[in-house]
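The complex appears here minus one protein chain, its other protein chains still in place.
Right after this comes chain A.
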Amino acid sequence: MAPYESDGNTGAEEVEDLRSGRRKAARYVVPVAVVGVAAATIGLVPALADSGDPDLPKITAQQLIEKIAKSDVEQLSGTVKVTTDLGLPDLGGLENSLVSGATPSGDGSSADPTSKLTELAAGTHTLRVAADGPDRQKLSLIENAAEYSLIHNGKDVWGYDSKSNEVYHGTADEAGKQSEHEVPATPKDFADEVLKSVDDTTSVTVDGTAQVAGRDAYKLLVKPKQSGTTVGAISIAVDAKTGLPLKFTLTPSSGGAAVVDAGFTQVSFAKPAASTFDFTPPKGAKVTEDGHAEKTAPAPSGKPGEDFLKGDEGSKGFDGSKVIGEGWNAITTFDTGSKGGVPSGAAGGDLGGFLGSLGDQVSGKFGKGTVFSTRLINALITDDGKVYVGAVTKNALVDAANTGK
């Protein structure tokens, strides 16, 4: 091609100039058009791909719950996206150190499942799950250029943190069951927790259908009948064929983004490769044997992941704790024994003053106290050392404290 790519090389100069000027401008249309097409594709494809809700035979809520209960999916692999937004103050690294400080992992191994999976309590995480029968499961937390894997194969439970190259090893009878159910991560875990608490204070309806991870699903809508709770609604998408919960969304009554949103982005019910569950500690990795995990079983306060789901059932495990109210409005109360409530300023040192500044001061017939709120769980710590925790509004907590007095 010639240096001057023009087919019209005759004619008056001005006309030529004008035409070539236009042609010059016309060439810039190409990159602009590419940007336009790309923007349109990015904007429209998700909308077009959303091909509407699938047509499925009608089903009652009762049948759907039975379907979930009967679901016997033993083999699956998939990717789960979990977003939690409890409205906790973003403390960055401080939060991490507080969490790991609160978790009695003892040896501080970064491959310990309890310390690792509490990370799920805030932010968006991508998990991969694979299961082949009750004996072999794998849960991987995808991180930036690293991964944390929890592998259960037969009697062994391995935790492998590729970032620090550390390995945690336990056996299935003690640590296995515990770590499997410690922190709910998959939509099924969440759904099981919710369906356990379904009673007459709850309305359960089938709310149409949806497409989740390319599969047709029924949507089960669980709503508290009572007022005063911070739980707005819970929506569970259940796979129409297998009855496996595919997506779990918990929206707070205050509105806004979901507090917990866990759903498969991709799922397959084929048998995962056997090598998926094979694990031998890599050479040079630091292996922590699970020796004293049982003795130092973490207190509920160290597990925010479980806490906010168990909140409505009442936390077991605290001595002398009792539950006020029922259903969604249940408030757990216990006595810390320490008079003075949240130590403020001089009494509790820097940390106390810092904690006090995070809460709101309230007062009522019970005296004075501090309310710590998140978007789901609120807690009232009175100055005489009583603690009231529940998935209820601030006012409900104060009322409970008043009547409890």
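Here is the rule we go by: a contact is a pair of C-beta atoms (placed from the backbone, for glycine too) under 8 Å apart; a residue touches a chain by one contact, two chains touch by 3 or more; residues count from 1.
By our rule, contacts and distances are computed from a predicted model.
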#### Entry: Chain excluded from display, named as in UniProt, from "ABC transporter permease", "DNA-directed DNA polymerase", "ATP-binding cassette domain-containing protein" or "Magnesium chelatase subunit D"
"ABC transporter permease"
### Residues of chain A (touch criterion as defined above) contacting the omitted chain
1-6, 9, 20, 23-24, 27-28, 30-31, 34-35, 38, 79, 110, 128, 140, 142, 144-147, 149, 151, 158, 160, 162-165, 273, 275-276, 278-280, 282-286
